[in-house]
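As you look at this complex, bear in mind that one protein chain is not there, while each of the others sits in place.
Letters are used for the chains, namely A, B and C, taken in the order the chains are written, and counting of residues starts over at 1 for each.
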């Protein structure tokens, strides 16, 4: 459900007419999601459509109000964004067309004219505060936490002319500094410099992005049965073809406890023979498989491609079996 | 961190002195969590300690402010409560001592004197509204949704003397009716009558509850490696002993994307030989295994116990191998 | 190496010219192998070429001296005929084109004029005697064993005019009765009426016999490595496609102890998709796979075809993946 008014709807239509791609994302301006979006599009060449939540962003693609959505799917600290998984798993088909990794680090920002030494009260969403606690202890030992309702709310408050803010500076996502005309007092504020969030680019089904050699494929799979061993049987479809999994997440089917679907990322592209054959195996043994796209990966693969699972191996094997069938080889 | 004031702290101390068990749970009065708690304890024989969130409820047991916590761990609709999983997985050891299933159905309740025919504006948390949409359409086709911030907030508002509420009735959890002196207009309001939430009873480590024959064991397991096949190898430790899994959930280890721990429920008790041997296998091949307790299960098992995996089979097998070692049997 | 003289060689050439198929088999006339051969050919329409041993019979096909060989490959009592397995596993390619099951039961036969009551001394190969011991105890309690060097040797002796045989009757294969002009005193002499020998029809590579729906495929597979788990990995290539094994036999590779190849019969035809895909898997992960043919089976399959492993399932799965690749389906 896009949050747009009739006015913005007209703007959407204009954008579509002029061919500028429209991106729905978790707004308002200045969020980490916007940082992800800016990795692949610029406001000059695209229409940015901020949404109130991730479900709205995805649904905007389904309704046609947007061409793409950019949504967080997984955090290295918090885990999967289940609302995104569930919204993609059912309903009209959508596909993932790319992924973006955004480091979870903040900027300590203030209104122009404020220096670091003057900062005592720091506005921050509780998650942001928790992820910067050690930095604050070392750099602002007298700092006091003023809780905020979102990462961008204190930035928006500073952008107003309001005299009394109740805080001196705020921990905000990097894009919020420019978006709200703030001044950075410290960059790259974070305790765990490996913390990242993974975002995906969602679109409507169409031609699969070409294979790059470093791709990822996302699937939703229902287990063949509730019996012990059903999960094992499903995983063996990948193992028998040497396909590595980079993410696996169980989600309830919703009808009763203990019935699950699995959201899975595998290393490889549907055009890779090993992935194609594993998909065929899943299609045969699982009651439901939804293909959510193959797209270039930006993180590091978990393992090397196993000998015997390259395309050349599959093609040679298929040619050999064909020759056997034709009585040409032994 | 219990939210109690010094006054309630004294009460806690008194309770402990008098031997009445103290239960921390997600408050305030009238929540589904309280419904779960009331399945195992009564306010007459126990001290109920409402907490602001599930993490606080669990931590209250760690600090000693409570003897037990009751927290939701899994919903048949929403999936796992990840904050609960993560809080149990690290920090001082705690164990699960029981589970409770609570149907997710609501009561349409109002102040005394209000009849169903007078109801037009219905206060409800958006989740509650979503889960009762069809019922409302059939029974209150002219009903208008007035969003509430929690399941109990509208009940608390009705309990005050305040004249103008902004709504006529509310969808509230069953325990809220009595807790806030309301009148039920309709019971068992729900679209999906199979929707349930599973709660667990958390306590400090101690003697394991005795085996009942219908038990569950909860574990946290880190995978031996990041390689393809590591998950398969872990699951085979269960399969080789015929141990069924009733829940499996991946959680990020937090250091980088693609590194997971698994939260697992298995059918059986640590005193069952098949479970004990599977645990031994995990201890040998996985870098980290945390035992979160064995306790009576209340839901239905997924599969029968496989032939050859009863205790008698393990004991006979062990006796046979011992006889082989002693040169007594062949 | 065919044992034929130059005279029989000419006869071979004539047969080939006249288009009568030539069958090499373990001779002389009257053996169980001849019984197997007679299931598929008659001496009227084919040339029977008795050989001194099974290796010679197989090699006669390689040299072109015969079109086919019929050799025992497996006995339900003795197990595999390893000379046959090894001769097929290496050397110029040959294929199996059919199988025949011959019950291992004997005829108690004598020269014309001898009645059962006159029989005291019974000539028999020690294996034959062992397999009829209980029958003899019941029907000829006073019978004395006169060991013979082969199943047909006593029949040949009776066929000569020689006066003194040293025995009164003999246990011989059924075809020996007619071949040597004997009189049957008792048919179907055997203790275990389920004992059978399986024979195979060997030929030169060419078009694979068409699929009948009840077929068998024979393979020789070298393991990918000597590591624990290599056999498991090979078997999983079958299991992942639901292919049943009806025979598995390890044979030494010959270079050192503990290095094996496996001779395997699977249920199904190379034209069955599940068999083809399993063969592809073996070709990818095993250093050496020799296809020894697909042919109609005569024994009973071990298990039903598993749901999801019919040709239609493979074709639907392949079409689905193709549609995914084309961006046509999700």
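In this section, a residue touches a chain if its C-beta (ideal position, glycine included) is under 8 Å from a C-beta of that chain, and two chains touch if they have at least 3 such contacts.
Keep in mind that what you see is a predicted model, and the values were worked out from it rather than measured.
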*Indicate each shown chain that the hidden chain touches within the full complex.*
B, C
*Among C:245, C:316 or C:329, which residue is in contact with the omitted chain in the full complex?*
C:245
*Give the residue, chosen from B:54, B:179 or B:239, that touches the chain omitted from the document.*
B:239
_Residue in contact with the excluded chain [from B:101, B:214, B:270 or B:298]_ = B:270
_Counting contacts across the full complex, list the positions on chain B that touch the omitted chain._
93, 95, 205-208, 224, 236-237, 239-241, 270-271, 276-277, 279-281, 283-285, 290-292, 308-309, 313-314, 316-318, 320-321, 324-327, 329-330
*In the whole complex, what residues of chain C lie against the chain that is missing from view?*
74-79, 82, 101, 192, 194-196, 198, 226-229, 231-232, 235-236, 238-239, 242-252, 254-258, 260, 299, 302-303, 306
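Quick note on the criterion: only the chains that are shown with their structure count from here on.
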*What topology does the chain contact graph adopt: line, ring, star, complete, or other?*
line
*Using mean CA coordinates as chain centres, what's the chain A-chain B distance in Å?*
29
*If you average the CA atoms of chain A and of chain C, how many Å lie between those two points?*
60
_Junction residues of chain A, two or more chains touched_ = 236, 239
